[in-house]
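Chains shown are a subset, placed as in the full complex.
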């Protein structure tokens, strides 16, 4: 295990040089021995890693079905302790990571205040997080300042005691483990339906500001045979940078406001909430978003094999009556999130091959 | 263990039909295989279950006296994780459940905020708690809205992944595990004094609004030979629904304002605090409650075998000097609360017979 504490590529580059790199080029700085060490941006993942993570997640949840399997899992990383630092509130993501740690024996500790007591005493945010790294073997953090998790990863890599940093949401842009759980849900759902190839996926709602869709569009684009639909009122439509990325990768896509027309066509509908917490002048109020709600009457138009996703929390985008439809996947998404995070942490600490060994004994 | 996740009777009844049932008829919907699965109201318990729980609690605390016993207990439910969701603050009950989980190896997680971050983002309370059920094997919850825990139990029973729900206090009415610890304290204290039969128990203070007394009066009424005294200023006297229940069960009781007269007569005094947080117009201020305080000079009038209880926190109802009197039971009540919750959780997960096996080896 000791080797994961060795030199990080982040040690070989200055902060100013690093921060100016395009997203696609940053990823290799977060690796160690060809596996993710820091997990900071969705763009750091390529297909082989994604698929390995999904396989590990599925095997782990199978193992967790017996008391013996749970005991095996709790022993995998009993020797690690993790800091969950959530400077921005998030019950769902917080508990998902907390549970993931418990499942594989990691002892968690938490700071969930918007401002720590040290910040009150005038400490810099960098010093605050460096303190966490002194006590724990891993930092899982959510922070309102975009890029702050990257800053910390770089800074810790240049100390005597670096630890892995997982970004659990930062600023407006990045929430890489949400993107992982979404792609896991897609891959898992399409497993018996011919895989991702040729599928049509619609993103609906606030596509301008939801970091979820922005990250997921990138990961879906790793599967070039998939067509993406962006369904939103004009002011909330997906930004140009994402479209450029899709163009560059030769991915088919379509922008539209006509949700009704799209429903019967697609294999997955990814609903999102209006992110009015980012409003600067109450602009969301002036937009009629009801045409972008999924209603019970839509269900009969939707393909029988299609799936409905939502990162949650939801408001009125999806009527609660839809929850019991077998195509509704959003509650399973929540569980998928816990398991993909388990897989990710095992992978960071180079323990995923022990899952394989136990799993092969199990099925043989 | 898997069988506890099977069908719940709550799945067979609509919410509107269920919620209209009298308390006494609701209990059977919370059972699974003849044992409590959800724990929501004091009225769901009958004497055999109460006595089995008390026996399990007493055996468990005996087992916990050695390192070997503690190791055995921590292994019983090492494979479970519990969510403690306290939307209403409560240090004592929270820590009691938290400790209970730790003792039997359950890994706890907590949300102690009045409002979760998701609620801030417009999520319904039902969705919030359903998220918890996705990650954890049990939900222990306190909520300001009366009946909310029942609502959640019903709702989860109608999903693919129901988990047991324990009500740790909801609204003005129910706090069933407080009633359990109180009855445990009574049974334990009277064990060497001929049992409950023929005992006289006085409830003193704010009987109108304290949910503790309302629940306990019900459980004490399962022992028909016990006479109950309700000692309170008129506006805070016990409500008619409790008296009707006692009448129906043929239980003897007396209402009085004369605390002094009652003190030498009774075998147990259950003191309570004025619950002025429920005041709508500062009405508690206009009531002189000092005649309902237990003072040091009362002690010589009290039977040598009598006991003094209080659910805590206390204000001035009991002078701190009384704490060192051997009849003062309220600090033991606190510990009893932890152990009866241990027993309850073991019972929910069908592990209480392992306590018996270990205990029999211990005493043989």
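Labels A and B are assigned to the chains in the order they are written; within every chain, residues are numbered from 1.
Just so we're on the same page, a contact is a pair of C-beta atoms (placed from the backbone, for glycine too) under 8 Å apart; a residue touches a chain by one contact, two chains touch by 3 or more.
All figures in this text were calculated on a predicted structure; none of them were measured in a lab.
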item: Size of the entire homomeric complex in copies, 2 being in place; value: 3
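Note that only the chains that are shown with their structure count from here on.
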item: Cα superposition of chain A on its sequence copy chain B - rotation in ° rounded to nearest 5; value: 120
item: Chain centre separation (chain A, chain B; CA means) in Å; value: 41
item: In the complex, chain B residues that touch chain A; value: 1, 78-79, 81, 83, 107, 109, 111, 116-118, 120-124, 126-128, 130-132, 134-136, 159-161
item: Parts of chain A lying in touch with chain B, wherever the complex brings them together; value: 67, 70-71, 74, 89-92, 95-96, 98-99, 102-103, 273, 277, 312-315, 320, 331, 334-335, 338
